[in-house]
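Only a part of the assembly is drawn; its chains keep their places, and the rest are absent.
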Amino acid sequence: MAGSSFGSIFRITTWGESHGKALGVVIDGCPAGLALEEAHIQKYLDRRKPGTSSITTPRKEADAVEILSGVFEGRTTGTPISLMVRNTSQISGDYSEIASYYRPGHADYTFDQKYGFRDYRGGGRSSGRETVGRVAAGAVACRILEQLGVTVCAYTRSIGPVEADLSLFDRGAILSTPTAMPDRDASDAAVAYLEEAKKATDSVGGVMECIVEGLPSGIGDPVFEKLDANLAKAAMSIGAVKAVEIGDGCQVSSRRGSENNDGFRLREGRIVKSTNHAGGILGGISDGDQILIRAYVKPTPSIFLPQQTVGTDGQEREIHIKGRHDPVIVPRAVVVLECMTALTVLDAMLLNMSARMDSLLDFYGKERN
Amino acid sequence: MAGSSFGSIFRITTWGESHGKALGVVIDGCPAGLALEEAHIQKYLDRRKPGTSSITTPRKEADAVEILSGVFEGRTTGTPISLMVRNTSQISGDYSEIASYYRPGHADYTFDQKYGFRDYRGGGRSSGRETVGRVAAGAVACRILEQLGVTVCAYTRSIGPVEADLSLFDRGAILSTPTAMPDRDASDAAVAYLEEAKKATDSVGGVMECIVEGLPSGIGDPVFEKLDANLAKAAMSIGAVKAVEIGDGCQVSSRRGSENNDGFRLREGRIVKSTNHAGGILGGISDGDQILIRAYVKPTPSIFLPQQTVGTDGQEREIHIKGRHDPVIVPRAVVVLECMTALTVLDAMLLNMSARMDSLLDFYGKERN
């Protein structure tokens, strides 16, 4: 259906364009009684803010979030939480030219084909700025998950050819490096690589990864609402993502069953898997192990080299895009992947509460049979 | 929500277990007036039938479909189409042992964790046999798409290390080789590889691919209901799929923007892309080019080598799975990918009909403004 809602019980609806008055999200179905204030959300929005390092666009956007409803005396009331971020930094002159042609790698052409015209200012609804609403809602989901003992952590796996060494995993580095890599040396190398790409007025791609820890087993539904299917949708819905892996992903296709199966064994009396090729999901349902999702991101399509395209007048032409653009999408998209993962996992956890008669009987204070 | 429904306007709900009485699907929202008979559906079900070659399980299942409702005098009526396949070949003795332990790579453990117990016969609802309903419904979707000039074609890209040479693409080979590869030489090599794996009582993985041709531009929705996001969910919802790519997929992450952007140009007066790294989708909306989706499939988890696992009694043990299992999942899963793709694309096309005021005014016979 209309594309701007996500989730079933914890259901969000985002709105807003890059250069409109504001962007926002409505969360419907948030459990009542969660302590919530704007600072909790702002922390996540700040992670996707531009202008914080040499490798992001120098645009300044305050991205200050305002809670408009659904919170009373510091706690969620169970009714819709409306969150809004006003746009403040649009330079309206910047984008007038792009009204006249279709930028390669962007959605200009397809929006025109679908809707007959488009809000061309900064990409309108197809701008990466659309993710403001996702991140604001995801921050709330993360806060709930935290109380449930579930942590969601996304980071940059690689930028161009520079890959983080995960054996040195440094969680602090994710928030403090400009690349969001969990490895400071790799981050430095990636920054150098990006500087070089910027000089070449080109852009680069990369890979991001998200791990979920503490998720109980039994979460997710069989068949179409498999946890991995919904995670794949969540990740692929982020602009510029072109591939998604769960666990060992593509690699499983060239393995033998005897190499790929994760045996079960006991650890401190609990059933665990000996290995985790599966990425924590079997038959679409969590198995209690770490969930691993990986997303491959294309290079920023806005590059400053001349490109061949077609104008809205139907004529072929060469264009030279100007403006302020990140040379790589990944570092600012990492928090978006984290938030989309959190939204998916939380929704599955809420839905799971009614999976068994015993839970229902317990909840309503009746004897189990 | 409950996991067995897929789609919004053309909405399907599947049901049934591997060793239950029957499996089936209800299609709600199929447009009225489509000529439809059982033979149209049977053709697709036959492609996923086992027992047709040396590389599939020797189980015999007739998988004869019955149309129970929604078709009158040979045409769909617009009301729910109920399709059923009776199970006929279950050997009930085969599976009694697996009740007592958790098979590695299967959903036995996670189903128990979620629901408290499981139908252990042949994997119950988590069996690949669950896809009977998907294929029956997908056959109807394919038939509609055909009339709209849209063709959906899935095939085996690789089995273990053996890859089809797509420069020799032979559509006929897909339906006539045991591997569903579009390259007969590669297929022969893959069969040899599989025979060797079977001898080693092991299993292998592979890759399948699906192309959609003739899809108009403008199909799909921005943000969460992107066409590629829904295709990713559709593919990842197929058991054993662990990674999904759109277009050039993972490769884009190591490219420069100047290499990856697809320029626009004119061909016979129409706007087309010079290349198709994007796989036919920009900003979640089709661009008129060929759609390409690729799915990576793990090796069959049922192998005949001894494996370490834990019993439902909570004790570690070694198991030796018996029974009849395909050494590779891909050849029979290809038609499932084709059907899931068709369901996704058709639903997006139906939804797209109401995207513009002009279409609405035309449909209800009013003047455009």
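Brief remarks on what is shown
To keep things simple, chains are lettered A and B as they appear, and every chain counts its residues starting from 1.
Just so we're on the same page, a contact is a pair of C-beta atoms (placed from the backbone, for glycine too) under 8 Å apart; a residue touches a chain by one contact, two chains touch by 3 or more.
A quick note: this is a predicted structure, and the numbers were derived from the prediction, not measured.
For this homomeric complex the structure file specifies 4 copies in total, of which 2 are displayed in place.
By our rule, only the chains that are shown with their structure count from here on.
Overlaying chain A on chain B by C-alpha atoms takes a rotation of 180 degrees, rounded in steps of 5. Chain A and chain B have Cα centroids separated by 26 Å.
Here chain A touches chain B in the complex through residues 1-6, 8, 14, 102, 104-107, 109-111, 113-116, 125-126, 130, 158, 160-161, 197, 200, 202-207, 216-226, 228-237, 239, 242-250, 252-266, 271, 274, 277-279, 281-288, 296-303, 305, 307-310, 314, 316, 351-352, 355-356, 358, going by the rule given at the top.
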